[in-house]
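Every protein chain except one is present and positioned as in the full complex.
Let's turn to chain A:
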Amino acid sequence: MRGDQRMVSEAKVIELSDIVVSFGQKQHAVTAVDHVSLSVDKGSIYGIVGFSGAGKSTLVRVINLLQRPDSGSVVVDGVDLLGLSTQKLRKERKNIGMIFQHFNLMESRTVFDNVAFALKGSGLNKQERRERIEHLLDLVGILDKQKSYPDQLSGGQKQRVAIARALANEPNILLCDEATSALDPKTTLAVLKLLKEINQRLGITIVLITHEMQVVKEICDTVAVMDAGSIIERGGVAEIFSDPKHELTADFIRTATHVEQAEQTIVEYAKGRKVYELKFSGERASEPVIVELYKRFGLTTNVMYGNVEYLQNTPLGTMLVTFDNDDHLDSAKEFLNGEGISIQQVNTGERRA
């Protein structure tokens, strides 16, 4: 933050290098994480997306050594975790909160006691403990439920308790493994909002696993896409969303930008005309481009769908269009690319049976 060279590396709160994790015996071994390096900026929200079995959970569990890697190094907050004794590692783990898809609360304890569990051995006295717990429960908005048992709570409420518990030891890092996957869309948004708030108010670095690009779009600064144990693409969220390099990334983005649903309807509606997807980002308005297409190439553009979303304050636009003829399409494509607009055909133009 002071801007000198040394601070740059210190600003990385998590540094995984060349991590390999495999399961099973030689012949049937599965390489769940295959030479992955990952560094996370202090105070950021880092998303990891990928399909089921990609190795996301395994990778994240390496961060607090719930999963020991076969090889590689794990440095968290400047501490090389692999070199620690069991006891020291346990102490470091208190600096890394974790929440889970199925909340993993203790059914036999009240909400209050679930959070208190994490504070055992914290050196706080009873009064301080109570204050800390009540403060946390208040922070996550569930103070009134402190005497309830987990099975008396909704999913969203349970996840709030889990978040309070994860924050009990005032960690610098919070790991979230599919923390919203068991929640309905509305509750998902509320929990994500809470995570964002925690990130901003407490400066806690968050690593968040998800298979929904929607979640990444909502709160992440940086995103890594995992497939078959490797990170195939990573970068700032706006950058990745506006210009995905990898097919799989593009697929994920489609599901998040509502284009997917729109596409179906529009392709049908297009009645055999070719549908193209135009994507633009930044301060670029679409109208002048459409005018230019007509002026330069005599192309009339029908906009069938348009959507602009803001990612980290960068507008990201998507349009589905058809053209009245194909005559100068190649030069039009070149022109658009020159303008920083990507164009991609989404259907073959043939009518589907």
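Criterion: contacts are C-beta pairs under 8 Å (C-beta built on N, C-alpha and C of every residue); 3 or more make two chains touch, one makes a residue touch a chain; residues count from 1.
Keep this in mind: contacts and distances are computed from a predicted model.
Per its UniProt record, the hidden chain corresponds to "Methionine ABC transporter permease protein" from the list "GMC family oxidoreductase", "Sulfite reductase (NADPH) hemoprotein beta-component", "Phenylacetic acid degradation protein" or "Methionine ABC transporter permease protein". From the options A:Met98, A:Met213, A:Ala250 or A:Met304, the residue with contact to the chain not on display is A:Met98. From the options A:Ala11, A:Leu66, A:Leu202 or A:Val346, the residue with contact to the unseen chain in the full assembly is A:Leu66.
Listed for chain A, the residues touching the missing chain in the whole complex are 64, 66, 89-94, 96-98, 100, 102, 104-109, 117-118, 120, 149, 151, 162, 165, 168-169, 175.
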